[in-house]
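Encoded as structure tokens, the structure appears first; notes follow it.
Some chains have been omitted; the remaining ones sit where they do in the full complex.
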Amino acid sequence: MTLQSDNATTEPAAQRAGFDSDAHHAATVRDAVTDYLNRLRGGDMGSLPAILGLVVLFAVFTGLHDRFLTTYNMANLVVQAGSIIVLAMGLVFVLLLGEIDLSAGVAGGASATITTLVMIDYSWEWWLATLAGLAAGAVIGLVIGVLVATLGIPSFVVTLAFFLALQAVPLKLIGSGGSLRVTGVLRDLSIKNVPVTAGWIAAIAIVVGFAGLSLWKYRTRSAKGLVHKPLGLILLQIGVLAAVVLGVTALLSDNRAPNPLLFNISGIPWAAPVVIALLLFWTFVLTRTRFGRHLYAVGGNAEAARRAGINVTGIKIAAFMICTSMAAISGLLAASYTGKVSPGSGGGNELLYAVAAAVIGGTSLFGGRGRAIDAVIGGLVIATIPNGLGLLNQASYINFLVTGGVLLLAASVDAISRRRRSSAGV
Amino acid sequence: EDDSNGSGSDTGGDGGDVQGKIGVILPDTESSVRWESADRPAIQAACDEAGVECDIQNAEGDAERMTQIADTMIGDGVTVLAIVNLDSASGAAIQEKAASAGVATIDYDRLTLGGSAEYYVSFDNVKVGELQGQGLADCLGDKPANIVYLNGSPTDNNATLFAEGAHSVLDPMTQYKVVGEQAVPDWDNEEAAVIFEQLYTAAGGKVDGVLAANDGLGGAAISILEGKGQAGKVPVTGQDATVEGLQNILAGTQCMTVYKSATQEANALAEVAIALATGGEAETTGTTADSESGREVPSILLEPQSITAENVGDVIADGGQTYEDVCAGEYEQMCADAGITP
Amino acid sequence: MTSSMPLEYGEQPAVPILQLRGVNKSFGVVHVLHDVDFAVYPGQVTALVGDNGAGKSTLVKVIAGIYGRDSGDYVFEGAPVHVHGPRDVAALGIEVVYQDLALCDNLDIVDNMFLGRELRKGGVLDDNAMEEKARETLASLSVRTVKSVRQSVASLSGGQRQTVAIAKAVLWNSKIVLLDEPTAALGVAQTRQVLDLVRRLADRGLGVVLISHNMNDVFEVADRITALYLGRVAADVPARDLTHSQVVELITAGRSGDLGIREAATATI
């Protein structure tokens, strides 16, 4: 007698196969909203908490100072947030693996030093110099990655060592106490804006692109009978995006100078398209490519990934290279913003802030969870704190207190909302 | 001693309420305690007295932060922006942006090379180093002596200038030999103690004088010397006339410090700022050449003052420190001995 | 009691598709595998049996390239090969279901099933195709309670996880499939499906290795039985030559009648 009695298989298995939820298509917008609310209730909050935190911050600062919510200050905020967002976006890749890169800040400083130096001393074109800086960043990441992935030294220690060692680069190249000035195109990145017409064209392209992709996805998935959002919801999403993108473009196309008569400041700050381009690119890589999938797998369970034949070493090295290359861009944005590179560049608390930005945005420090957009949302939160505080004129110790407090608050919103999920056992 | 100070604030005070707002950005809280403990209150007081609204912020050692604050202040409608740059290039970038928004700028304490400030209010940093060098030489005398340099942060341009000034005085004096010279990252006092202890060890304890770039670093060196039974026997320099430095001088463990009166500097700042805000002209002591652009920057240059055991009282009399702070506890007697009374 | 698809005597192919010879493996001071010889024949189900801690999973992991060997040869399709990790082994066409499953908890069912072998269209992941194929395979394994194939595997029950791991291994055109206690967590119907599947795979000409503590299952599908005892091969014989109780004896005592290892060998560890 065997364990398997015959009645167990009288029904054809495939016919009875479950996947109820997959079969249930939210047919109307109302259904979709109910589904979304259910998911929220289940603790699946996505970026919502961080966005909420941001909204609260904005409300408070708007209440405390009437110049906070001016287009002038908002444009400032975008530029100020640029370098930390880019740094955080790079860090997302190493955090996804459960690793850390303490040296990313100074790697950015070192790369920016190289870019600036070859422009000044060897008169390289800005784009060639930028490539050189990016290459320098990538090489740093390569070395770190190899040490971490092949020797198995904890990344905390490797990158702490690089944090120290890389400070030698600008110190040696620039000299004690000196600094190098950033001029030309790279400097304009922070002080010039996208020409108004170009801004409109880009904005429209984004809206059209998003609409096209959404509708195409809807068509193929509904054709194959796979789960898909209802058409109404898709149209709603397109509408909201269009309103936001075109609205912001319109606002920023006006002259926002504090003394509008003296001077004309209008157009989207260059930092915005840089960040958006990087966001789109890395989101594509993370969600639509094999490499991205493998990053998540290694971060979720490196041993399982290895057993699935994934080149774990390669993935790790690549992640560190992406991180330091992004750090190089971030370093350049910072240099562009402050107009210089100096030996201390990137050696401050930038790195810690950038990690915090990623975490507040929703990236896990333990690997396996994180998105490029997390860096954008978290970076905005982090950049908003000094921006708003700067309006309030307080003693230094109060600034320290408030910064710490707000950071904690932003993180709590996130943690408390996520806790529901973890208490749900997921 | 200095004529530009008192009169400056008086002019401002008479001006009554001035239109516009003045933004001041201090550099950090770590390189020296002076920024938050001396400069901020002094500037606030000068502004209050002049009846002008001042917004004082601290960049916490971060040039990016300073640039952000500057942006915000410009957006907030300041008419004059004074900065203590963290380095010339970032300072120049800020001033460039301010100028393009029609905001006048002032260099406070540190000259921004290649910048566009309307005025420069400061003490002369190379001069500070010279005073330190001279002070150490005075304490050491003509005997041959081994000197250790404890320089400021390698990333701080001022530190480079201080060392330059000190070397310019001491290097020609052939009886002195440099047996060790190190820059202290971020002016970190604890690192400074280790660095000094090791330089001292490397020299086999044969160190006769220490050129420390400021009182914090000097205090670290003295702390080590104390453990070796050498405190008071080896002269140590300093800067900023902090409570710590003045007390060490009273106790005989420090040879000298350099006093840069925050009140004077703040009053001078208020004076030029108000002049700029009202479209007037400020009284200057001359011009300073910007070595990078060749521009002559109208300046109010105050005299840094060398403080030794003889004139510690001057700092207190000038309001640079209070009697209560300096002559607390065991220092009360020493103050009395030095002729300093409440 | 014997294989459900009996082979004629002498039908056993001369050339094993995979052969391990004289394999030793130690962890530090613990010597786990002693001079193990092991062979997998195409078209046959080889049952690997042994007591808890006998070394079955260790042997599987050595074959899979997870662990290196301390000594011994790895012969694939008649030629010695060097394997330096699971990638090499996968490239040979060997798929493994591990006892500890090894799934990525942060990924969903589809992602896990195609991990390392993602389908692409124009260089971009073809999620639709993967989703369809995953659903088919799972359905064929009697999975009825999974709500969605886009559910993260962290939220699956023990048996559901095991099914995903099995489904993952049989999706590919492989030459050998090793299953380390694949039915341990499965329900009645699911176990039935997996055993049928095991048989089907062998019938398609693959070499299948099944590890199980359930003698009924072993005798139902196995063509050969290899018994491990304290890290040594105690017997490697056609299933039809053994009785139920003989196998149990081999497992628990290392010998049964004239089969098994000499007493001397069991003394040294």
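By letter and in written order, the chains are A, B and C; residue numbering begins at 1 in each of them.
To be clear about the criterion, a residue touches a chain if its C-beta (ideal position, glycine included) is under 8 Å from a C-beta of that chain, and two chains touch if they have at least 3 such contacts.
Quantities reported herein were computed from a predicted structural model and do not represent experimental measurements.
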Overall stoichiometry - one representative per chain kind is placed in view: A x2, B x1, C x2
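Convention: only the chains that are shown with their structure count from here on.
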Between chain A and chain B, centroid-to-centroid distance (C-alpha), Å: 40
Separation of chain A from chain C, taking each centre as the mean of its C-alpha atoms, in whole Å: 43
Separation of chain B from chain C, taking each centre as the mean of its C-alpha atoms, in whole Å: 75
Set of chain A residues in contact with two or more other chains: none
Chain A contact footprint on chain C (complex, rising order): 64, 66, 85-87, 90-91, 96, 98, 102-107, 111, 115-118, 120, 123-125, 128, 131-132, 135-136, 138-152, 154-155, 188-189, 191-193, 195, 214, 216, 220
Contacting residues of chain A [partner chain B, same complex]: 67, 70, 72-73, 76, 79-80, 83, 171, 176-182, 187, 191, 257-259, 262-263, 334, 337-345, 347-350, 386-387, 390-391, 393, 395-397, 399
Chain C partner contacts - residues on chain A that touch it in the complex: 2-5, 8-9, 13-14, 16-22, 220-221, 224, 226-227, 288-290, 293-294, 296-297, 299-301, 303-311, 368-369, 425-426
